[in-house]
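In what follows, a single structure is set out as structure tokens and then discussed.
For this view, one protein chain was removed and the others were kept in their places.
We just call them A and B in the order they show up, numbering each chain from 1.
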Amino acid sequence: MEHRRYLLTLRRFWAAAIAAEMEYRLNFVLATVTSLGNLAGSLFGLSLFYLNGATLGGWRWQEACMVLGLAVFMDGFSRTFLVPNIGRIVDQVRSGTLDFVLLKPMDAQFWLSTRNLSIWGLPDMLYGLGIVAYGGTHLGLAPWRYLRGVLPLAVALVILYSIWFMLATTSLWFVKIHNVTALLRGVLEAGRFPTPAYPRVYRVVFTFVLPVAFLTTVPASAVLDRPWGVSWFAAVPLALALALLSRLFWRFGLRCYTSASS
Amino acid sequence: MPIIETTQLTKTFRVPQKDSGLWGTLRHFARRRYRLVTAVRGVSFAIEPGEVVGFLGPNGAGKTTTLKMLTGLICPSTGQARVAGYDPFRREPAFLRRITMVMGQKQQLIWDLPALDSLRINGAVYRIPDEECQRRIGELSEMLALGDHLRQPVRKLSLGERMKAELMAALLHRPDVLFLDEPTLGLDVNAQASVREFLREYNRRYRATLLLTSHYMADITALCPRVLIVHEGALIYDGTLDGIVRRFAPFREVRLELAQPAVRECLGAYGDVVSVEGQAARLIVDRERLTGTVAQLLSDFEVLDLTINDPPIEETIGRIFARKDPA
Partner (left out) sequence: MRHLLHVLRVYTAVSYADMMEYRAEILLWILSSIMPFVLMGVWMQASLNGTLGMGPTDFARYFLCVFMIRQLTLVWVIYDVENHVVQGTLSPRLLHPVDPFWRFFCDHLAERLARMPFLALVTGVFFALYPASWWWPGLRSVLLATLCLVVAFLLRFIMQYAFAMVAFWSERANAIEDLWFFAYLFLSGYLAPMTLFPEGVRRLAEWTPFPYLIYMPTRILMGQPTDVVHGLAVSAVWAGAFFIIYRVLWRAGLRRYSGMGA
């Protein structure tokens, strides 16, 4: 019964969010166009390396394209599901409207994470997957190979969500740093390139400190069957640990929460 | 020579229309339908310098739109407005220096800084020399009893103090014409009274012209000898407050206490019976026939007590607003 109620609520949330966004038709067209522009530019940027005779850690052009495609997909995913929700948590803490959410008879983390949806990120998600397909086709990958990337990709999405939510939770204490998630998005840019392309120091940071490697390079290497450094099996426990940590951290934050005055 | 003058001022908006639900969303996306809404309809009036005029009307009647047309924020669809000899929409700096608009809901003070910083900005923008600016701040803060509050960040002030600080910022440059849109909205009783007192004093001291809208009758009765009433965009009344009662509610309420229990049917001949309870009764009687009816009642019945009331003005105005077609 409970999960049925949650599913129905989810549908209502998202229908309303989509309706609100579709009020502005010009913007929708612009979003599609800007996503295309972004994509063209990203491919251009990547091509600069290969046109000048460099390789990225020994990865070929099509393989690097798949990493880029996944990065674009993750960006689209963030803009569709994460930014409209988690990005707004800080504003709610600041203006005091978080109180209304906490009074609802529904899990606050669920509400805050799913309340909104933005169709603006959908073109990016599609283009990203398109680039992955492009790279794979040129490498002659059989279709079933893509399935090997599904689980690592799901794991990557969980990791991204958990880290993002934990950062947003810090706004329960520090209201003045509301752009801390901008920091995260900036760091995600590093996922556009295969991790072996970086100098050693960077590689260490992107694997053990900010797990950017797990977001794009690991799923790509699973599809390509390129064994690389940390096996993707390590990603699953990492994702579970981060998900659990984000939940516990959130509960802890709520206990310490003192709502804003009027 | 009127300082505010409007001639057949009209404003029409195009409002998109959408059905609810997913199907409605998609249809709305593909093809827009619009509705024309006339917010202000041929409004004409003239206000002389130094007057304090109240602007009444139900929500959505067009009051705020009219005020915004007079300050140049909105361009009229047809018709003309002249304020202090200028066409407001041209937004000439000389014009802007002579007017001010206070919008109850909107702030212009910077949130995280003390009000004094925002006042500094206004002083620079309106070309007030520093010492003069200091003097005026002192004078206004005394009239409004703000004092030390000016040094605290605006976000730390209570609503009443914030409103008073907003008033200060709006009046620093001693405008001749003040447009006030709900200036006492959300304030407690004391703050409302002090704002009213302040506005009255300001009008007296500087002979400024005030045009204010408010939903609190106390504001209007305290400040405005003259009232404009708008209903569905049209101006339906322009005159004194007492005149409203005379024109729209030309009757009075008569309360009787009789020696014997009152009978509805008998009293019905004298006027509309509102209520009958034991020996007490309330009647509505036309003003014209008031004295005659009272004399009749006194002679026909044994009356222990008789009082005559005006129907409360809020009720009268509420009734005007509720009517679809006020005559």
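Throughout what follows, contacts are C-beta pairs under 8 Å (C-beta built on N, C-alpha and C of every residue); 3 or more make two chains touch, one makes a residue touch a chain.
Values in this document were obtained by computation on a predicted structure and should not be read as measured data.
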item	value
Residue among A:Trp61, A:Tyr146, A:Tyr202 or A:Phe249 that touches the chain left out of view	A:Tyr202
Sole residue of B:Leu9, B:Val40, B:Val53 or B:Met103 that reaches the chain not shown, by the stated touch rule	B:Met103
Residue of A:Leu51, A:Met106 or A:Leu147 in touch with the missing chain, whole complex considered	A:Leu51
For chain A, the residues touching the chain missing from this view	24, 26-27, 30-31, 33-34, 37-38, 41, 44-45, 48-49, 51-57, 174, 176-180, 182-187, 189-190, 193, 197-199, 202
On chain B, residues whose C-beta touches the chain left out of the figure	13, 65, 68, 71-75, 91, 93-94, 96-97, 99-101, 103, 106-108, 110, 112-113, 117-118, 120-127
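Throughout what follows, only the chains that are shown with their structure count from here on.
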item	value
Chain centre separation in whole Å, for chain B relative to chain A (CA means)	52
